[in-house]
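Just one protein chain is left out here, and the rest sit where they should.
On to chain A.
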Amino acid sequence: MEILMAFVIGILFMCATYLMLSKSLLRIIVGTGLLSHGAHLLILTMGSLKRGAVPLLGENASSYTDPIPQALILTAIVISFGVTAFFLVLAYRAYQELGTDNMDKMRGNKGND
């Protein structure tokens, strides 16, 4: 499973990078979203998958999955949401002010190059 996930993560990172290198602001934001999904899965995979029970003491299991990656990811999900929201509003405002979501056209001083 870990090996399969490694490839899935690789694909997520690849698509995210490609999207982030494009001109459209919206595609860049979608790219960052994909990137954070990839990163979350990467952290989880590194802590080994499916070993033991859900990390709840009430389960009374003999072993539990590693809770630390989960705690880290929980923080990361919330932060990436904050960043995405900020970024989206930024794109929206940039469009309102500049009339475009194309990164190349946003450079006010150079006009339409």
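Keep in mind that, in the parts below, a residue touches a chain if its C-beta (ideal position, glycine included) is under 8 Å from a C-beta of that chain, and two chains touch if they have at least 3 such contacts; residues count from 1.
Everything below uses one rule, namely that contacts and distances are computed from a predicted model.
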Completion exercise
The chain missing from this complex carries, among "Na+/H+ antiporter subunit A", "ABC transporter permease", "Pyridine nucleotide-disulfide oxidoreductase" or "Extracellular solute-binding protein", the UniProt name "Na+/H+ antiporter subunit A"
Practice task
State which residues belonging to chain A touch the missing partner chain.
Solution key: 1-24, 26-30, 33-34, 37-38, 40-42, 44-58, 64-68, 70-71, 73-75, 77-79, 81-86, 88-93, 95-97, 99-104, 107, 110
